[in-house]
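A single protein chain has been omitted; all remaining protein chains appear in their positions.
After this line comes chain A, so read on.
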Amino acid sequence: MAEKKIAVRSQDPNQRRVLDSATRQRRLTRQLDALEKDNFQDDPHASLPQLVKRLPQFDESNESGNESSKRRKKTRGDHFKQRFRKNFQTLLEEEDLSVSEGPNYLTACAEPSKFPQRHFCAVCGFPSNYTCVSCGARYCCVRCLGTHHETRCLKWTV
C-alpha cells in the first residue's frame, strides 16, 4: 500500500495557541517595519578594534602643540556630528506638523484603497483562500499549511 499521509489538520486543539487580533496586528507592523531596513547584517567594521591613534605624550614641549590641534579638530567634527545626527522620527516630531495648517508631510500620505485587499499564500505566493487558525497567516493548500506549521507558525513571539 502507499505510505501513510501525515494528517496536517488534525492536531490536538489544546496544543495550538491562538493569537488574538492585537498581537496579529503588532506582528504585521513589525514585519512592515523590518522592510524599511537598509541592511540585515551587522556593520563589518563594527567589531574591529579602534586603532590607537594617540599614544600618551610624555614630552612636554609637544603636548601643548598637539593639544590645540586636537582641540581644533575635535570641535569641528563633533560640532557637525552632534548637531546633525538625528534620526527621522526625531526630525518629524520637531516639525510639529499637527499645529500647522495646509498640506504637509502627514496629510500628503495616500489614503487606504477603496478596493478590497487581496490575500496571498505566505508560503508559495499564489492567491490564497484560507487562514491559519493560530497565527492568521494565509495559505492556499494543505501542503502549504504543513510547510507553514513546520517552519513559521508561532516560531517567534511578539
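Keep in mind that, in the parts below, contacts are C-beta pairs under 8 Å (C-beta built on N, C-alpha and C of every residue); 3 or more make two chains touch, one makes a residue touch a chain; residues count from 1.
Just so it is clear, contacts and distances are computed from a predicted model.
Asker: Pick, from "Vacuolar protein sorting-associated protein 35", "Actin-related protein 6", "Cysteine dioxygenase" or "Proteasome subunit beta", the protein name that UniProt gives for the chain of this complex that is not shown.
Answerer: Answer from the record: the omitted chain is "Actin-related protein 6".
Asker: For chain A, which positions touch the chain that isn't shown here?
Answerer: On the side of chain A, residues 28, 31-32, 34-41, 43-45, 48, 80-81, 83-88, 91-92, 94-95, 102-105, 108-115, 117-118, 120, 123-127, 151-152 touch the unshown chain.
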